[in-house]
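If you scroll down you'll find the structure; I have some questions about it.
With one protein chain withheld, the remaining protein chains of the complex are depicted in position.
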Amino acid sequence: MKVFWAELSRDLLLAYRRKGDLLNPLLFFVMVLALFPLGVSPAPDFLSQLAPGVLWVAALLAALLSLDNLFKSDFEDGTLEQLLLSSESTYPIALAKALVHWLTTGLPLALLAPLLAVMLFLPSHAIPTLVVSLLIGTPTLSLIGAIASALTVGLKKGGVLISLLVIPLYIPVLIFGASAVQNATQHLPVQAYLAILGSMLALSIVLAPFAIAASLRVSVSS
Amino acid sequence: MKVFWAELSRDLLLAYRRKGDLLNPLLFFVMVLALFPLGVSPAPDFLSQLAPGVLWVAALLAALLSLDNLFKSDFEDGTLEQLLLSSESTYPIALAKALVHWLTTGLPLALLAPLLAVMLFLPSHAIPTLVVSLLIGTPTLSLIGAIASALTVGLKKGGVLISLLVIPLYIPVLIFGASAVQNATQHLPVQAYLAILGSMLALSIVLAPFAIAASLRVSVSS
Amino acid sequence: MAALLLNITDLYCERDDRVLFEDLSFTLNSGQILQLVGKNGSGKTSLLRILCGLYHAYEGSVKFLGHEIDEDRDSFHRSLTYIGHHVSVKAGLTTQENLRWYAKIHPQLDVQRIESALASVGLAGYEDVVCQNLSAGQKRRVNLARLFMLPSTAFANSLWILDEPFTAIDVQGVAELENKILEYSRAGGAVILTTHQALQISENVSQLNLDNWGT
Amino acid sequence: MAALLLNITDLYCERDDRVLFEDLSFTLNSGQILQLVGKNGSGKTSLLRILCGLYHAYEGSVKFLGHEIDEDRDSFHRSLTYIGHHVSVKAGLTTQENLRWYAKIHPQLDVQRIESALASVGLAGYEDVVCQNLSAGQKRRVNLARLFMLPSTAFANSLWILDEPFTAIDVQGVAELENKILEYSRAGGAVILTTHQALQISENVSQLNLDNWGT
Partner (left out) sequence: MVKKQFMPKWFYQLASPKWCYQISGTLLPYFLITALVLLTAGLVWGFAFAPQDYQQGNSFRIIYIHVPSAILAQSIYLTMAIAGGIGIIWKMKVADMVAYACAPIGASMAFIALLTGAIWGKPTWGSWWVWDARLTSMLILLFLYFGVMALYSAMEKPETAARSVAILALVGLVNIPIIKYSVDWWNTLHQPATFTLTEKPAMPVEMWLPLLVMVIGFYCFFASALMLRLRNEILNREKRAGWVKQLVSGQ
């Protein structure tokens, strides 16, 4: 537990030091969403049909893009090595890393989503479902993403490779998340979808940190 | 000229060494496109309406994501410093860098686009316009992107910051590119749009390398 | 009296089809300082990383206090301080914050000693300077400050593995560090280090030349 | 006879509100070896980067052969070889490819000499090894090989700026490098270098202690 807090507070402090960077995933989210009315069509009906999927796709891409730096800087300055030489277990450290990622991307995204939903003409009764689905779904994205990030940390060209590894694993989350919002726009039940998202989250909280820790060991020992 | 070829051949060699990485932007492109039918709707009519915009947005994101590494590794291992200490002019070096970026992302993307256009039910008579617009538009993306990449290379968290700098500059290209394809689907004339894309390209070939070189000097000297 | 800390038997390691060492066996007792010497590329860093448990592509056995290091990793790491080629200092944090984090992930380090450790490495007054703004040598000094944070009660039967610790350190800094190493070994700690410079201290020091073990 | 290569007048530089040097003036003649000394953080690296034209936050004037270095950058760079803290070697390329690239962007280097330069730094046989797979010292040796690629006809009135060139290099390597520096200076080249180790050569060597110039 102590290492969990140590890691969490260090990484949050680092994030706070570069306050500007905290805004980046958010701004990216906003911009990707802004590309659609520009690139596709500005018609409200069309956009409102598009909204559930596009909001989720943009959230996914924003989470994806910030993965690259999750372990990279620790790897490069050698602090990752030192983490793995800690006498404490690596599980809490891995969990803390994924949590920081979520706190700095998924959470603010979910909180900002209602605003953007309005801009994309998503029916307002679907907004609570949007927020809840993002709140349950994005932590899974962070956890899975952290695995891929840990796997690729030792490699030079991480950026695009991570996307490649991660997108197939993100797709189930995307499908259930977007379907939930889609159903909500049509006043259909959403509990089943949210429950599936929840169980994915539970599963990844339990298993992902092990995979993260193991991947980190491999990446460092090469 | 000699440095242009030296830089070009070095970077292409490096890209070739990691052949796998050459595929990554392409695969990313494919995957982002696959997210839309999954997240938004699989209905063919709907997709075919979406296709022009989404294809361009995906190309833009693929180009964007691979920007991060354009100068980063050179900066980190100190070879960028050495480049700037060359007695040769920096213009050809900057141009070579942008060209390599295009050869490894924009070009393959444009060549692959027809296949994806079919999967997204884009009317087949619009495909030539799609390819041509991508061929003219993506080099501009690489050139503009290289400026942003040069500006942010000294900073730790480049990834998302680059997107912020670059997306506003990419939007004109996106709008004209997507509009050209949109018009083509409706059998409307597209020459005007392509001409605008062409002049943007001409302008950025002439000016961007200066901006890139200047940005690199600033980034290195801090 | 001196406990047998490390027992290395029949170590074999090759990289890139070149055998770095073969049938390498040696032991390290508490209080001993072992200096690895050898040409560039002779495998010093590789050996140190193997001993830490950071590199696994080897054959043979590495025992710490009688246990294979991979089996009883946690207790081994509790006794180990490793300083590698990397600076191992987060550029965005201040010197103090860096050391505080170290103390949390390595419970054997004493948080109380941060200030005195910084002073010992000549960085008094730099407590709140972000490490980005330090010179090459100063960054390495922050990393070395960890050695000064270990309470002397934890010296006995513990191990320091130092890969070129004197890199970028000025003359006076090197002398102080060597004294610290000597003090540590006198109190029962064992040290393995590499350096291309000659050591000024000689008490308890033995050498192992890796040039003789490979092909 | 010895030409005045570098003329530094009234240099002033501060970083982080600390004055590194003030009113610093000195000259460097061809054939001279100037060793910068000073504690960690005294500003050696900062000074060298200023002299190369890589760092601009200073006041004062730096003239090479009578011209401000920023004004006639290209001809200055044609006479300059800078070896900094970085390895400056692309991990994904082989040793040979790295040097070939250097020769192209720095036309004063001679492509024909790649093999002999690699041999001179003890890397004969490593021509086709990707630099990723080299040890710390070997990577630095690849970087240093550039010094051996300069044809001796280009020695006169040219300048080497070396920031801790002996880092991670083994004893024999250091001796060879010092000889190379001496040979270079005898042929009319000028060298500014920093190192925390004592130099074995003394001919043509003078020292500048930066500890005396700041506050």
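Per-chain numbering from 1; labels A, B, C and D assigned in written order.
Throughout what follows, contacts are C-beta pairs under 8 Å (C-beta built on N, C-alpha and C of every residue); 3 or more make two chains touch, one makes a residue touch a chain.
Just so you know, these numbers come straight off a predicted model, no measurement behind them.
Residue B:38 is the one among B:15, B:38, B:131 or B:155 that touches the chain missing from this view.
Considering A:107, A:205 or A:218, the position touching the chain not shown turns out to be A:218 (whole complex). Counting the whole complex, the residues of chain A in touch with the unshown chain are 144, 147-148, 151-152, 154-155, 157, 161, 164-165, 167-169, 171-172, 211, 214-215, 218-219, 221-222. On the side of chain B, touch with the chain left out of the figure occurs at residues 18-21, 23-24, 27, 31, 34, 37-38, 42, 44, 47, 118-119, 121.
Basically, only the chains that are shown with their structure count from here on.
Considering every other chain in turn, none proves to be in contact with both chain B and chain D. For chain D, the chain with the farthest CA centroid is A. Highest inter-chain contact count (C-beta pairs) belongs to A-B.
For this pair, chain A with chain D, the centres built from the Cα atoms lie 46 Å apart.
The distance from the centre of chain B to the centre of chain C, with each centre set as the mean of the Cα atoms, comes to 46 Å.
Within chain A, contacts with two or more other chains are made by residues 18, 73, 76, 156.
Residue positions 85, 91-92 of chain D each touch two or more of the other chains.
In terms of inter-chain touching, the protein chains here make up one closed cycle, each touching precisely two others. Touching pairs of chains, sorted by label, consist of A-B, A-C, B-D, C-D. Residues 2-3, 5-7, 10, 13-14, 17-18, 73-74, 76-79, 81-89, 93, 220-221 of chain A touch chain C in their complex.
Those residues of chain D lying in contact with chain C across their complex are 15-16, 38-45, 85, 122, 129, 133-138, 141, 164, 167-174, 196-197. Within the complex formed with chain B, the chain A residues making contact are 18, 20-21, 24-25, 27-28, 31-32, 35-36, 38-41, 46, 49-50, 52-54, 56-57, 60-61, 65-66, 68-69, 73, 76, 156-157, 159-161, 163-164, 167-168, 171, 174-175, 178.
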